[in-house]
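One chain of protein is taken out of this complex; the other chains stay put.
Here is chain A:
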Amino acid sequence: MKPKSDQAGVYVSGTTHGEKPGESFQGTTGGTEHEPIVRMVEITKRFGEFVANDRISLDLYRGEIHALLGENGAGKTTLMNVLFGYYQPDGGKIFMNGHEVVIKGPDMAHALGIGMVHQHFKLVDRFTVTENIILGAEPRAGFTIDRSRAREIVERLAGQYGLYVDPDRRIEEITIGAGQRVEILKMLYRGADVLILDEPTAVLTPQEVHELLNILRSLAAQGKAILLITHKLKEILAVADRVTIIRRGRLVGTLPVRETDAATLAEMMVGRRVIFNLDKAPFQPGRVMLTVRDVKEARSGADALKGVSFSIRAGEIYGIAGVDGNGQSALIEALTGLRRIASGEVLLEDKPIHNANPRTVFESGVGHIPEDRHRRGLILDFPLYENLVLNTYYQSPYTVRGLIQPLAMQKQAERLIQAFDVRASHLNVPARALSGGNQQKAIIARELSRRPKLLIAAQPTRGLDVGAIEAVHREILKFRDAGGAVLLISFELDEILALSDRIGVMYEGRLVGEVLPHQTSEEALGLMMAGQTARGVKEA
């Protein structure tokens, strides 16, 4: 069962324990050295009772882009944290260039030539690009930092790998894509031969993703080994040489990318067949349910509203695309009574709901799936049943003459759990104990049970696994088909394109364009998301 690599560089992977016995994948490693630069053998990591990694083996060659695929919670990040020295494995061994190593911490990982680019950048906003790159390993001239040499090194590295950044700009002034290039440069500056990238495309526009993939190719071509953690099949198919799939902490298999396809990968990742296409009923718009007219905030900044107008009809899903931090959060809060606006108006049917109390807003018929389900959508320490009546608790029959009625709450919770297939061992478990998908289903159940006229769904599938995403999408479409109006805000373009009847693109607090999903492309949307206004796009 042990993966082994023979001298010819042919890789044979025995796979998981019991899941697909005997099945093996064979692939060449395409012109790499004989010895893998990193070999992780039967790594096991437990947290208490929970086995996050169960005897997972993985190897990585120079010049290879190796994708690590798995759903949220499958154990990808844990495995990488073991490799990077954040965690000590409870079992298994790590070899580098054939020698066993015990990686005691990130410092040691750096010393061994392993670099990690985290999902959330670890950069100092006020420092320049160069300063960030050299931070902690500055070239010195006596007691001072040799700035000119530092700048030279940065420029040389940037040129060598095609990572274009302005070495003198401050981090706060550059784009997210550029910030990511700085992170990669930081690793290269420290002499990393192995680069781990944790969900690097989550925050990028499609164009930036494209650029990043090119950079990765160039890095691999120059002999770097790249481990790409992701759950996006498209990127793997575009750029990776091999892919290792893990599911629920176990290895499913490692296979060469050119011998596989999206459907196979998805099935291996999820453990069952995945249907990619949503059954979407034809678009039958009704009357206008929500009108947003020139909404502005008093404050300034890229994420402040600077005049947003759109409307949504009954039976319509209006998607808002955009890169994180362009005013989406402010818009959601302005529509739900959580944020004051300075001018403009928000009408639900004909009734103004701006600058109203959140309770008034939802009593008038707005359901809201909040962006942050842990902080806003749920009270994690409250039992599930209390969370299921979180915004109706004060109404009869849940409160009678000032006294809450736990039995009535539990009865309602029972109904919702049944109707929306929320899986929990008990009504009394704290919301914290539910999986992300079930937490989200609970929120959706709560919001839709009030039969709102408008549903605001903000990042409704963020961090969910494929099965839960399907369930959430189905509920949203069901609501729309029943004549509800939906405002969908998402950073996932695929989601926006799949669900929306109309799409507005948000950039720096404004809607810079409005398009129909079948008349646009990811590229066109990507350009608008980067601030270029749509040309030749018809107002829908």
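The rule is simple: contacts are C-beta pairs under 8 Å (C-beta built on N, C-alpha and C of every residue); 3 or more make two chains touch, one makes a residue touch a chain; residues count from 1.
Please note the rule applied: contacts and distances are computed from a predicted model.
> Leaving aside the chains you can see, what is the UniProt protein name of the one that's missing? Options: "Exonuclease subunit SbcD", "Porin", "Cation/acetate symporter" or "Unspecified monosaccharide ABC transport system, permease component Ia".
Hidden chain identified via UniProt as "Unspecified monosaccharide ABC transport system, permease component Ia".
> Among A:D294, A:D324 or A:D381, which one touches the chain that has been omitted from the display?
A:D381
> One chain is left out of this view; which of A:L390, A:A408, A:L516 or A:A530 touches it in the full complex?
A:L390
> Can you work out which residue in A:G85, A:G253, A:G327 or A:P370 touches the chain that's missing from view?
Here the residue in touch with the unshown chain is A:P370.
> Given the full complex, what residues of chain A touch the hidden partner chain?
47-50, 52, 73, 248, 336, 338, 357-359, 362, 368, 370, 372, 375-382, 386, 390-391, 393-394, 399, 402-404, 423-425, 429, 432-435, 438
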